[in-house]
Structure formats: structure tokens, C-alpha cells
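What follows is a set of notes on a single structure, which appears directly below.
All protein chains of the complex are present and in place, except for one that has been dropped.
The first chain written gets the first letter, and so on, giving A, B and C; residue counts start at 1 in each chain.
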């Protein structure tokens, strides 16, 4: 059985692991105050091209989302998000557990449009009973989205302009950010993200780290007393240097982007095989996640040798599924999968 | 200016007020442990035809909803509700503030169907990632709905059967329950409600009381330690007898139903005038709330003499609005409104 | 049985009730936006001698406390309070239910001293691990305290100075504020309170209203979007005018203070009887609550005719109890109690 069901089936990229091994017996301060966390934050600020950024490290994405949102929202404020947004669907109500409503907006590809956000905000403000409703205060977007779609620079800047006009916080969930920034058709980069977003996180768990997400906060008033809340949510790692070390490994030689590029390239081979077979896709994707719509009997056959994620039923005999690649995906394995798809 | 915009523009029905006046200087225990709360609970149990009911009194509906839901849900559990459900729209995120997600289902008239609930529950259970999602545990319905629609006995029994089969708690928000139970076409009554619902509340605020809602809990395991949570949510009234007294007044001679019947009858006169003018309705209603769709210029004209609630825009020249009647609605005022509608 | 166990055994002062009766059928806007709430707020601003005050009305004290504290604290912040403070003992964890720790400080009489607050704040800030601890942000005091003690002007000003120096919010729970401001030995008044506190509430429930507390917020940045949170906590009364009307009745002719003065005077008669018998007191009080320490057999005897609150055991044969007077306390009843104490 070869796993293509997700991008967190293996441990860490060998160079990430090497960093942990070589520093294992060094003594450092705890709780993220060590030299490696400092160095990782510096590297990230360099890649973002600005010094005025706070960087905090987390173990996982749900933890990052719930900690940031609960840190910046007042009790009556909620987050606008696509219906398919991770915080709205796959975090077991983590945001609500901190007291805040997710205000879901419809979106076929998981992206929010500037006009949609404007309409939601204006609709709220102009409603005579707005004091009886949750106040939209933060815009949560994912790049790539949960469906593999990516934002263009123009789309993100439009969103950002609406947010600034309306006093909304723009927050980007980058669980798979590397794959988006290295995708065909992408014109975004870290400097742009750190200019237009109030905060975003750079996902490590799904991109070659054992675990780890780097939250970047541009708007520093949002970051006041942030470490208290990090601790309160159980997100302050005792041996915090483990996070710092991994991000040093990922960013000191652009390994993060190398990993993403390679995974995207392998995913494109799977995509192309599907296209050649005439299969459609749930959403177009140029990232490491592909969502082909395939006949159920083909899927059953493939399931004997490969793990994929079942996504949704399309009709009586077709389903959309997800194939993922990662830092560890074997080129041979992809070749075999491609050939099995083509022969199906 | 005559107000038809809501059913809480005045104080209390004279007989409710009389009860407060005549007992004003009596001394009683505080916090709802007095003889009047006991008597009101007894009366409600009698009307419901069963003795195994816990009755708790609240000052308002949002308070009732948030206290009950937070008392019976575990942290990962949420409430299925119609998108238009009061807890999903007009309680400023009160349920989320207690940590729970409202799982919104689409519904044109605000009613939930048994099949919809079954599908939502089954969809959750059969999803491989259900541990990553909010678990549906409670079904929140309103009768009448926020749009004035009412449940039939058959619909409610179907819902109840699905709930029992799936282990879901069925909770009915009866902010305007009297109007539903006295509406043309209704075949529900308190004994049926207290048999099929796990809990429901009988709204007083919008039905002739100064304030007050009586929560009826049939499933007593749900009611364990309930008074602690009542206190914790700021819902335990020091002079609790004020709630008991009002419900005694409303239920000792069926005043509650007399008020509802009369208000429904007056609302029907407004409805008939609209029908005669050929106006459509947002949703059909036989309760004290009517939602006609009227030309904007007619509405502007009426607004000079009458207050109504603006509901939503229908097209470039028509809007849906709400006209409400209450215990205090003057028959003459209705006659004048009817005549002004007809002349418009 | 004559009740002296609390000050909420009866309904409302006749003049408060009269106001409700005479306006009962008037139509007003809902949710506290009516002319009576506006008038009551104006009256309170006049009594406080400043125009820059926000006034919001609540049904009860726990509701007021939990709404205000949750509106102004960020998630990692807590409230310093005396161990005996109402929020720390008798609100069923209402503050914690909104996510905030009560940081309890020892105090024999329930008052906090400026130096105590300074030490708690400095201890926090200078602790190297302060990010791992709850940050003190609000100082909660009660006047009178739960034990009947009152603050002097000098004490309150000292507290206020520490709070401003340290950026702490000073909040005063005035559930029985009238009794404090009219107590023998008091030198505080509403203008002083509204100058030195960031917020405080004027209790109505225990001072002649059916129910109602008026929250006064001086520091207006604390009051931003306050009505959303009022609604979210279930504290926005549909027929909000009921609160406005009662405070108009209490403040338009200083009825509030007349009620307090009279109750204090009657309580002093009970106190004097105890002193004449040589009984000690748990804490000295010049307010409507008296906490004498009496022999258990005397208490048993009195219990045949009078209700009092049992407070705590002092030794094998003595207990501290509470006797309360209110707007409705009968002078004859006090005379009989005094005589029964003296004969005991």
C-alpha cells in the first residue's frame, strides 16, 4: 500500500531531522526563547523582507488558528470564512470553543472574494438589528484553499483593501502555503503576504517538518501579550527550540520551497494522467493536492495498491477523491500510480 | 404613530400586572424558591398533563436558549438549527459564546424536516473524519418559526422520532408558542409538546407578561444541577417570584391562550386586507406575525402613521415587512390600518 | 414569620410600582432604546455630575458583573478581588464561565487595599514566568462589601491611583450602593465614584426596585460595542423600558437615597439592641446588613418568629448571622425584634 491520501504520512525531511539530531544535547532556554527560535524568526523576517514582524511557533494548525483568533477577537466578534474553510469544517468547533462564531460564506473553490466580504460587512452594519448579530471582524482565508485553489496577487490585494477600509483583520491560513507559492500560475510571495495580511502562518507540518507552523503577525497591536495566550491555549512548547530548529532547516537554504516545488511537480504528473483519461476535477489545482473525479470501479481497483482520500460522491458511479504528494513521495511510486491510472 | 412592529411594545396584560400589584408587599423566599414559582410550575405541569416535568423560569429568550444549550451539550457538540433560527441569527453569538457551534441547515420557512435532521446526523456519523467535526447533538426548532410558520403534529412527531433514534435532544423555542398553539391550522398542544420534546419553553415576554419564559424539561437527566447553571449565566432572578406570579396569572384561567387567540384574530384582519389587495407573503402565517410583500411607495405612506418591521428587499419596488399584534393591540387601530392598506 | 434574612423578600417600593402601572399601556421601542431608559440615564448622569458617562441597565448583579468583565478583559486577563468578593464566591463561577480567572486576595472585611493591589500587580510583572500566569487587569471591589464594610473616600482614591498607575480597570459592584452612600461614616458620593472608578453599578434590586442594576461606564473606550455583548449574554431586556422606568422612579426625587437611609436607620436599631446585649459583630457595619455574633440558643429562639441568614459558626455555642432591612421593613417588626433580642 502506497499512501497518497495526505501529506503527513511520513516523518520529516532528512535535513530537518538532521538539524534535530545534531543539536540534540545542546542546552537551551525553554518555551521558545532560545537562539534557534530567534534565528528562525530572523530568517522568516528576511524572506518576508521586513523587520516589523512578530513570529510565533506552534505545533499544529488548529492550535494556531484558535490561538490567534481568540487573541484578537472581542467576544461579540466573528470570523468570515468560506463554508469549506478549515475552521468551519474540520476543527471540531475549535473557534466556537473559544467563544466565536464562524460566519460562513458560500464559495465553490474555497476562496473568498473582496466583494463578498464587502457585502457581508455592509449587510451587517446597515442592518438595524446589528447589535443582535455577530459582528464580522476577521477574514479567514486559506491559501491554497482546502480544495487546492490558489489566490492571485490581485485577488489578495483586493481583499486586503476591503479589510483595511472596513477595519477587518485579514488572516491567512497557510497550512500548505509553500505549495501555493510554488504552484504554476502563482504570483504571490512572502513579501506580498506580509504586506497585505495582518497575520498569516507558514505551515511546516504538511511541508517537510515533523510538526510546526510559524505565525507571522504584521499588525503588532494584534500581537500584544501574545505569549500569555499561547501558554493559555496549551500551545507553548516546553522544548520550543524544536520548532525553531525545524524552521531554520526549512528556511536557511530555501528547502521549504524546494520541497513544495518537487511535490507540485509530482502531483502534476498524477493530474496529467487523469486529464489524459478524460477525468474531470472537483476544482482546478496546480498544487500538491489533486481532486480528480473518477469512476467508482477504477477507484476500487486503485484502492488495492494506493491510499487516497475519499472526498465526495458526484453521481451514482463517480466520486471525487484526493491524491496528495509530499517531500517524501517516491518518484517511482508516482510513476506506478500514473501507469495504473492510465491502464484503468 | 401606532406600533405594529413587534409584540413587546407595551407593558403587561392588566391581569398580569394586577397579580404583581396585589402581592407586592408579601414576603417570599428569593431565587425562584417561592410559592408562586411552585404554583406556576404546577399549573404548567397540569396544562401539559404530566407530573414528571421540571419547570424553570427565565427573564428572556436568549438567556433561556444559552442556559439550556450550555447545560446539556458537551464541548464538542453543536445544535442543528434552521439558518433563520434565532440562535443562528439574532442572539449576537450567544450560543458560540458558551462554546458551541450552531450547525445551520437551509429552510425556506424556518422549519426543520425530519429527513433533513436524519441526513445531517447520518452524514456526520458516516464521515470518516467525524472526530474533526462538530458532533450534532441537539435539534433547535422554533414554533412558530421566525417567519411565522407553524409545525404540524405529524411534522413534530417525525422530528421527535428521528431525534430519539439518533440520540439527539429535541428543543423547541417557544418565544411565541401561544400564537402557534392558537393558530388556524394548528393541531399541536402542550401535552403533545411535553411528550415529544426533551425540552421547550413557553414564552411570556411576547405574550402578555412584562417578561418571562418558562422552560419545561421532560428529560430529567438533562436537568441535573440545572439551577447552578441558571445562576452561572446570570439568569437566576433575585425576586424570582415575579416570574412565578406572571405565569400564575397567564395560566390559572388560560389567559395565555385568550391573549394569543385575540392577537391572531387581529393579525388575520391585517392579512386579509393584504390578500384583498393582492399582496403576496414572504411565508404563509396564521399567527400574530404577518409578512406581506408590499410596494415600497405604499410602505412609505403607511410609515407616516404606523410602525412595522422592515424584513427584506424583494425587488426594486417591493419589500417584505412584518406587522405584529399583541395583547395590547387596539381593535380600532387595526381597523384604521386595514382601511389604510385597502385605500393604498 | 417576619423576614430579615435579605433585602429582596418583597416586590418594589410603591412609587416604583406606580411608575410601571401608570405607563403600562404606552408603546415604546424595545431593547432599552426607549425614552425612559434615556431619561433614567440622564438622571444618573446628573446625580454623578458628569455628561461623559455611558449607562446600561441590567436585570441582576451577576449578569452585570459577567457582562462587564467579559466585555473588557482579554482572554489572559483576570480580576483581582477579595476572597469574599461576590464574583469569587456566590456567582457559581460566572466569571470563569466567560473564560477569566478571579485572582483572590485575602481580606478580613472584604475590602481591598491599594497596597495589596500594588503588590499583586508588581509581583506579577516582576515574576520571570509572568507569561505563564494570569495577568491582573481589573480590580473588582464591592461597596458595601459582602460583610457590610464601606470604603472611605481616601481608600477609594488610593485604589484608583494605583489602578491608573498600573493600567488596571477599577470596577465597583454596587449591589447595595445606596446603603453605603447613606451609611454613618460614609464620605463618598456618586460624583466621586464616577470620577475614580472606570465603571460601577448602582444596584436597584436590593434597594426598592423589582429588579434592575444601572451600570455606569466612565472610561468610554471600555464601553465600545457594549450592546452587542449585552445581547450576547442574554442581558438585553426586550421591554427594556421596565428598567428605565424603575430608575426614573428611584432617582427623580432621590427616592433611592430615602430608601437607603430609612433601612440603615432601622438596621441601626437592631445593631444597638445587640450592642446593649454585649454581642460582638463579625464585621462592623453601618449599613442595612448587620452581622451580630449571638448564642445559638438565642438564635434558635428568634428563629421561631424571624428569618435571618445563617453566616458562619464562631465557636461551639455561637454563630454569626445576618439581619437585613429593606424599603419594606416594617418599623413595628423591628421594634418587636429589638425587644425579643433584648429579652433573650
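Rule of thumb we're sticking to: a contact is a pair of C-beta atoms (placed from the backbone, for glycine too) under 8 Å apart; a residue touches a chain by one contact, two chains touch by 3 or more.
If you're wondering where the values come from, they're calculated on a predicted model, not measured in any experiment.
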item	value
Touch criterion as defined above, residue of A:163, A:197, A:229 or A:320 at the omitted chain	A:229
Residue among A:12, A:150 or A:163 touching the omitted chain	A:12
Chain not shown: contacting residue from C:12, C:80 or C:134	C:134
Those residues of chain B which, in the complete complex, touch the missing chain	31, 70-71, 74-76, 98-99, 131-132, 135, 225, 227-232, 236
Contacts of chain A with the absent chain, listed as residue ranges	2-3, 6, 8-12, 14, 17, 20-21, 23-30, 59-67, 91-94, 97-98, 205-206, 210-211, 228-229, 231-239, 242, 328
Residue ranges of chain C at the interface with the undisplayed chain	75-76, 78, 89-93, 96-102, 104, 128-129, 131-134, 310
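We adopt the following convention: only the chains that are shown with their structure count from here on.
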item	value
Most distant chain from chain C, judged by the mean position of its C-alpha atoms	A
Inter-chain centre distance, chain A versus chain C - centres from mean C-alpha coordinates, in Å	50
Distance between the centres, which are taken as Cα means, of chain C and chain B, whole angstrom	34
Mean-CA-position distance for chain B and chain A (Å)	42
Touching two or more other chains - residue numbers and ranges from chain C	98, 228-229, 231-232, 236
